[in-house]
Structure formats: C-alpha cells, structure tokens
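Structure in structure tokens, see below.
Heads up, one of the protein chains got dropped from this complex, but the rest are sitting where they should.
Every chain is named by a letter (A and B) in the order it is written, and numbering of its residues begins at 1.
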Amino acid sequence: MKKWSEVALGVVTSIGGFLEVGSIATAAQGGAEFGFQLAWVLLLGIASLAFLMEMTGRLAAVSGRTYVDLLRERFGVRFFLIPLVAVFTVSLLVLSAEIGGVSIALQMATGMAFRWWALPVTFIAWLLLWRGTFGVVEQGTAILGLVAISFAIAALKLHPQWTSLGAAFIPSLPSHDRARYWYLAVSILGASITPYLYLFYSSGAIEDKWTIEYLGVNRVTALLGNMFGGVLVISALVIAALVFAPRHIHVDRYEQLALLLTSPLGRAGFVLFLGTLCITCFGTTLEIALALAYLLAQGFGWSWSENLKPDKDARFSAAYSVLLLVAATPVLLGMDALALTNISMVLTAASLPVTVVPLLVLMNDGDTLRRHVNGWISNVALIVIAVLSVVLLFAALPFQIAGGG
Amino acid sequence: MSEPANTIVMSALVGRTVRDHRGRALGRIVELVAEVQLHRSGNDYVVTRIVIGRYGSLDLSGIGQLVPCAGDRWRHWAGYRRYEIPWDQFDLRDPEHPRVQRGVGDV
Partner (left out) sequence: MRGLSLVHDVLDAQLVDRNEEKIGRVDGLLLEVRDGEPLRVATILIGGAVRAERIGPWMTWLRRTVRRMARQPDERVSRIPFSAVRRVADTVQLDVDGERLESGHLERWLAARIIGRVPGGSEERT
C-alpha cells in the first residue's frame, strides 16, 4: 500500500516538475507564433522523457545504483568527462534561468526589481536543501506544485477547438517562417527532455530506497506523471494560441506570460500565475541544485545523500551550496531572463546525445539489469530518442542562428 | 607521479596495441583478468589472462557491451573478435609495445 502512495507522490511531483520556466516560455512562444501547430513536438518531448525516466528509474531500482554511478564505472573516467562537462554546464545555465523565474515572479508580485530577489531566493533554496531531507523536498514541492493545474483550468475556459488540437498532434510543416518554426521545435524539445530530470529521478529512486518491487511504481510514475505534466504544458500552448496568436502578440518579455492566466481567469489568474511560476521554478531550482551535486558526488565517489547531515557528505553539500550561488550570479547581474531561458533550452537539446546514447548500452546490460533489460519496445523508443538527440545536436546551432531571438 | 621502479599503472597497458612476434597488430588490450594465487605469505591477485579486442577503442568506451547483446550473428558479420591470452604468452618488457609470443593464426 505504501508503494502506491509513492506513485501518487511521484505523479504529483512530475506535475509541477514538468512545468517550469523553460517549458512555459517555449510553449507560450510556440503557441503565440504558430497556434496549435507545434503540439506534436510537445507530445514527442513528453513521450521521450517518459521513456527516459522509466529507464533510469528501472536502472536504479534493479541495480541499486544511479545512472551516473554506472556511467562512470562502465565507461571509465575518460569518457565520463564528456557527459560530466556537458550536463554540468547546461544544467547550471538552466538553474540560473529557474532562479530568474522565481525572481521575476516576485518582481511582478511586489514591484521590487528581480535582481534583488536573486539572493533571497537562492538563500531560501539553500536553506531548504541544507536542513531538509529528500522526502521533505520531494513532498513539499509536489503539494505546492499542484497550483499549476490552473493552466489546465484556464485552457478549458477558453473552449479550444478539440478537433484542431487533435489534428495538431500529427507532425506538420510550417506554412511560414520555417526557420523560426524549427528553432521553436528545438527549444521545446530542449525544455521537455532535460537530462537533470532523469538523472535526478535516478538518484531519487536510490534516496527513496527503491528495489525491484518498485518496478511497477516506477513505470506508472514515469507514465502518469509525464502525462499529467504534459497536459499542463500543452495547456500553456493552447492558451497562448488562443490569447496571443489572434492578436499577433510576440512573446519577448516574461511579464507577457502572465496574460496566459489573466486573460481567461482575470485577477485570480494573475495570482495563480505568480504562484505557479514561483513554486514550479523554485521546485526545479531545488531539483537541479541536487542533480548537479549528485552528478559530481556520484561521478567522483563522494558520500552523498540529501538525507545525511551536511557534515557527513561535506563535498556534496558544499557542491550544491556553491553552485546555487554561481547560478544566482547572472540573475544578480540583471541578465535578461527570457534570453537566458531560451539559450539554455537550445543548449539542453544539443547536449542530449551524451546522456541518451550511453543508456543504450546500460539498458541492455544483462550483468546490471539481469532479466529486466530493455524489451524491444523500450529499445526502439531509445533508438528513436537517440537519433533525435543527434539530430538536435546538429540542428541546434543553425536554428538558433537562423530562428532565435 | 613517482611509483616504485618495477610497477606499471594499469592504464598504461589498457588500450595499447598488441602485436605478434611478426609485428602484426592483433588488437588492443581491453581487459586484464586476475585470479588469486596462494602462497606462504598470503594471497595475491595476479593477472592470468589478458583480453585483446579487435575494435579496442569501442570496447574501452563501453560500447563493446552492446556487441555481445546484439547477438552472435552481428558479431560474426562485423568480424568482431576477442582473444583471451594467458599471461605467459605475453612479452611485457616494453609496456608501451606489448607483444605476444605466437603468431596471429595460432591465437
């Protein structure tokens, strides 16, 4: 019975987890400029993430080891350097964007410039990691993240044409602005398929002491969680399509995103938007900070656990503390948050191969997974995702240049 | 790094191209298998077999794992070969150029 309450928790965590500044911003821009048309890209991203999370979760539950742990051991330190540097750099950028997201929400709520919120926000995030346990972090952000459901409510209130939306789930080519379309497709995928998420999920499974008996929980969590989270991001796209597109509003400032909820829901929408932005970005801040610390600690063999007192895993604790500060710096310096978000999404998309391709090896390793190696469905999905990731690697820079900004 | 004179770091061996007595390349060292050797003053692990892989660098990066998983037919088609050679057929006087006593055909 306890296991299924964990499913509920995992699902709820994913709801808020899926929605964060990158996914909101990219979905909103997509909807504003191309209506429903990019919905298929969202679907592709959601499905890919669901598969990747199920796999890294299964890896942890069966082997008792995290993805990063196995990555270093099976591939050696020389190869490990590549995903280490790639994931580290990109995730740090996304972390900055998330801190920026919380800061901007607070700016909109109080009028005080977002720069001055960077340090207080970072401090509270640090405090929660310092004093909290993994369960507290997981549960707290999960419950609060439910405020994101307001996006689904807002989308429903606008009475979208369901048939048009349904049709948009089939891939289509743009009729105008081709470079911009594909640029947005790349950034949407980068916002959906984020390495820190499935790396964090793998470590979380170990923190929560998952065993083989949790394989069912893992599957359901990965599937349902991403499904519900996906519904919310698609809602953001739908709202943008119905609110921004008809008025030809081009999203280039964060404040405009508030219109996503104020248009359908009025004053209450404004409060809900700020709440959603604040909470989901804050939750993601905690996740990425931990994911970065897990990456370093597991890669180098340090002791690690959010459930330990900081002095018992000193390097791990020092890592997330220092990295939070480093990530806060661009926000502190007043860097354009939306530009930061967009760049980090595209870079995330480009960095995918280094964590997806090794998974092809690990998920088929009978020594590690015994009879729980990938079946043909998972392997086909993984190969498709791997090919997609390589395409994104080569497409990201050209499309950033041609269609960005 | 200063190490005792008669020792080598394992990473200096792994990945080296192994040649036979005629100088023909057999592949690269991808694995060293050690077993326990009992003697008076305690047990030691000694390297009893050295494994050479035809596509050495693939093995080392871990992608070599995919090959066994892909099945025997693929392996045969790709000409993938692994040789396990007992330690006494190895000449490691020059660790940078390991040699095997026998010829390619005999392995």
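Just so we're on the same page, a contact is a pair of C-beta atoms (placed from the backbone, for glycine too) under 8 Å apart; a residue touches a chain by one contact, two chains touch by 3 or more.
These numbers were taken from a predicted model, which means no experiment stands behind them.
Kindly state which of the options A:S23, A:Q37 or A:S63 is in contact with the chain not pictured.
A:S63
Looking beyond the chains shown, say which of A:S23, A:T276, A:S317 or A:N374 touches the absent one.
Spelled out, the listed residue whose C-beta touches the missing chain is A:S317.
Kindly state which of the options A:R253, A:K309 or A:R370 is in contact with the chain not pictured.
Looking across A:R253, A:K309 or A:R370, the contact with the absent chain belongs to A:K309.
Could I get the residues of chain A that touch the absent chain, sorted low to high?
63-65, 69, 72-74, 76-78, 80-81, 130-131, 300-304, 309-312, 314-315, 317-318
Tell me, which residues in chain B touch the chain that this view leaves out?
Residues of chain B in contact with the hidden chain: 1, 3-4, 6-11, 13-14, 30-35, 37, 42-49, 60, 87-88, 92, 95.
Here, only the chains that are shown with their structure count from here on.
Using the average of all C-alpha atoms in each chain as its centre, how far is it in Å between chain A and chain B?
Centre separation, chain A to chain B: 43 Å.
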